[in-house]
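A single protein chain has been omitted from the complex, and every remaining protein chain is retained in its original position.
Note that the chains are named A, B and C in the order they appear, and that numbering of residues resets to 1 at the start of each chain.
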């Protein structure tokens, strides 16, 4: 598979590196608006000969089968549209698009053209998330109660998107993947500082059937890095701490037993169970290696990739609704 | 000061122990509805001779100067009313009352009678909170941006109050004390499980002037205990982790510098500073020892105690509004 | 069982509290050289009527069945001798005695008189050590390779004993209990400061059959408290961190596989296995509650207690040899 890459800032080189390491794929062209980034690519990946400042050179190439887009989200829809229109498969950086409408139009176009879209929700491909997924799907967690995630650090401010569009795609994609549920409603609170209109702190609540709840806290203004998720079920509870070097996933055999209380008939008797904690061995393969393999395989086998346009759309819907809710003072948005 | 104690479950004995250790105070009577608790008091504090199942015995005693109330919140208003009416000072366990209206009526009654009310917001008296307070008041943190607190554990369910009334009084009282601001609006989200109407998870957002924001996450369904607060200012940021055995307060010399960017006139240039972290030595005196001393001193010196009825009222107002917001699907409540 | 307690400083009250809570035992007399400690006992345990400054009052009482000794180690032998001679069972604080010879004489005397000696190696009775013990005894750890323990803090200097006699009894008793082996040789290094002859840092190495090794680091001059033990076997490895609030014991399914390497015949091929980590639920019962129960039960059932005089002697032998080795510049002492 011959690949072109559009955008070569922070994340693009990681995708190039992983595609370059595959026997089945070859990156043959890279574009970036900045000369300096092209020089970096030339030096780091001397085998890539076609370097251009014009994305159209890649989009219009007849010898390119698939295009990887690692540019700001505001450009995703136009680039995606042109790439799919020119008959090429698409690996789109997250968030998929800037609006739900844009996501829907790309999905429709890909279907018409029978092309694949993979949205790079990288965390879905980590050993940690895969391990948690297998626990939930096996029923070992029991009924789910909530998903709570915190992702904060003293990060770079972006000028084009708020902290929700910057950090929350990770948590939202993980939440959607693990719960396998679509929220019925969303509300969010947050705030901007520094005379900016761009929120730098946000709290997102999502509501599901059966009283399941989700909550995500994203924040650019914290002194330390935190990436911590709690997932609680009726049988077991999980803490996923991505900052832990080795024991990223801890599964607690703790929970709540509800029994009927004959004597005090009006009260539900709730008893706590406590038990062992297990930190299972996690597959440490670089997630992006699996992303690039999944992209190739889904094209080659003509099947839906693990994180496709629909998944990208579902994430964008939550990001869009959350931002809308913040700007309506936390109003609940029905989905 | 001769003291009576009403309610001797989990917390009451700690107050008795601390008053007993003071030269200036004497606990002379204790009441509890349960015989078994009175036996415990008799064995543990053999010098207390008057043990009764009837709180009225204490309220009506002519030789008692002050009464400590450690009973469920639903009883606070009636007991407080009777105690103040009988001319006795009042140390009330938190939360102060079950409604704002009740709090206001007790405050008014105490003023009429020239009696003191101390609400036991214990955390305010800890070395950790006092250290943070002195940093904020000295201006070393700069302008405040937000207060974010998490208090979760696999705790006992209470049947009479939800997780907000159970756990959030700690965080709300700390937030009010440190920010010295009253919120303009509140919203909250949360959920109940187990066919109960009692919320076991809740997220509270509070909005202040100058884009300052507060957020509190309380949760009875987590596998581990977390008590962690982030406070961010323009000059420094603080992490207060009450589960840390020694370094509970960490002050990070990190922040954000905003400078005017001449070249790109439309963008605010935001730069991150990183510097040292300081974990100052914390006074480890038991907070409750300071609570009991403050109660005696405020009566003796005829002055407002550090955490008085107004502070109790301010906390109750937030708890009440937060619960109301949850039950209106996260509606913003203006204050 | 009627019990007298000699010595009521830091640890004695804990033993009194636990014996007092038992239905089968009664503490009827306490002695201490300091009037102030006797006042404390009188106030804290008002049911104990006989308080004396003279240990002989307890030793000579005809209505006392057993005596608990919580005094400095230099007094242990004489007190133990007198207690056993007067026909009373003995619960001796650790370290058992100041010399091996003293330990042997007490053991012999107890045997002659058919009396029980329990040495208070408290850690043996913790849920953590019992859990580790069951793992080792079940064979799940495989062949043992080493036991490594660190116990350090900014502690109080003692004037009568060095850091080995103060802190190492804990680690040595745990090591002896878990390994079920007697060392063949011991060496130790260490140093004294502050113009004192009393070592405040020490490192003890113990050598066993089959290349099993033990090592203990004890230190009064560290800025933080550390109580951490590594135990490594051919199948699994354990970290026991007593400072962890909940997950004190972690069992790592990691190890070393040795296979024959056909190609490079002179090299042993060693491969690392890595797997899950399990933190089993630990019994959190206060260890001292089990110590006092074991003392009563061993007397009542006329059987050897879990930690008897022989165990006390085995610990003293290592402490004595380690101190001797330090003062001979680390010379190996054969046992």
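Note that a residue touches a chain if its C-beta (ideal position, glycine included) is under 8 Å from a C-beta of that chain, and two chains touch if they have at least 3 such contacts.
All values reported here derive from a predicted model rather than from experimental measurement.
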Displayed chains contacting the withheld chain: A, B, C
Contact residue for the chain not shown (choose from C:237, C:299 or C:319): C:237
Given B:281, B:300 or B:328, the one touching the chain that is not displayed: B:281
Identified contact with the non-displayed chain, of C:191, C:243, C:284 or C:335: C:191
Sole contact to the chain not displayed, among C:100, C:256 or C:310: C:256
Which residue of C:21, C:224, C:243 or C:335 touches the chain not shown here: C:224
Footprint left on chain C by the chain that the document does not show: 145-146, 148, 150, 152, 154, 156-157, 159, 185, 187, 189-196, 201, 203, 205, 207, 211-213, 215, 217, 219, 221-224, 230, 232, 237-239, 250, 252, 254, 256, 258, 267-268, 270, 272, 274, 277, 329-332
Footprint left on chain B by the chain that the document does not show: 247, 253, 274-281
Touching residues (missing chain, whole complex) on chain A: 46, 224-225, 243, 245-246
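Convention: only the chains that are shown with their structure count from here on.
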Distance between chain centroids, defined by C-alpha means - chain B, chain C (Å): 42
Computed distance of Cα centres, chain C from chain A, in Å: 53
Numbers and ranges of chain B residues touching at least 2 other chains: 224
